[in-house]
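Structure, as structure tokens:
Left out: one protein chain. Kept in place: all the others.
After this line comes chain A, so read on.
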Amino acid sequence: MKYLCLICAEKVMEQMPHADADKHFEEYREFTNAIRRSGHYVGCNRLLPPDAASTVRVRDGRISVTDGPWVETKEQLGGYYLIEARDLNEAIQVAARIPGARFGCVEVRPVAEDLQTVRALGFDTQASTC
């Protein structure tokens, strides 16, 4: 099963003192290497801070764009890991090792793998789902 681990924290890299951010990057490098070695890794990305976000809506055929994320919370979405795990508890165990889990939180969401989703996303005809 695939799980998406969404990392949320009050401060993202850009908002940390340089030395702290450097150390944090190093922790991420180590963690990501570890889950590549263990085979849990499917994909990951770090996101730029929410002030770089644009939110798009289409209403009555018109595009509207607003600044910032669509949801205002104290904790910001800073990045994600897509992982492969045997079950939810294994995914939780991997998520617990994400460095950001010690400062903010990590939301673990199972990736939908039902037939309708697989067909809608074209994964039934492609080799890769990532």
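We adopt the following convention: a residue touches a chain if its C-beta (ideal position, glycine included) is under 8 Å from a C-beta of that chain, and two chains touch if they have at least 3 such contacts; residues count from 1.
Methods note: contacts and distances are computed from a predicted model.
Asker: Pick, from "Chemotaxis phosphatase CheX-like domain-containing protein", "Ubiquinone/menaquinone biosynthesis C-methyltransferase UbiE", "Branched-chain amino acid ABC transporter permease" or "RNA polymerase subunit sigma-24", the protein name that UniProt gives for the chain of this complex that is not shown.
Answerer: UniProt lists the chain left out of the view as "RNA polymerase subunit sigma-24".
Asker: Just name the one of A:38, A:66 or A:117 that touches the chain not displayed here.
Answerer: A:38
Asker: Where the complex has a chain not shown, which of A:51, A:67, A:87 or A:124 is the residue touching it?
Answerer: Of all options in A:51, A:67, A:87 or A:124, contact with the hidden chain holds for A:87.
Asker: Pick out the residues on chain A that sit against the missing chain.
Answerer: 1, 26-27, 30-31, 34, 38-40, 84, 86-90, 92-93, 97, 99, 102, 110
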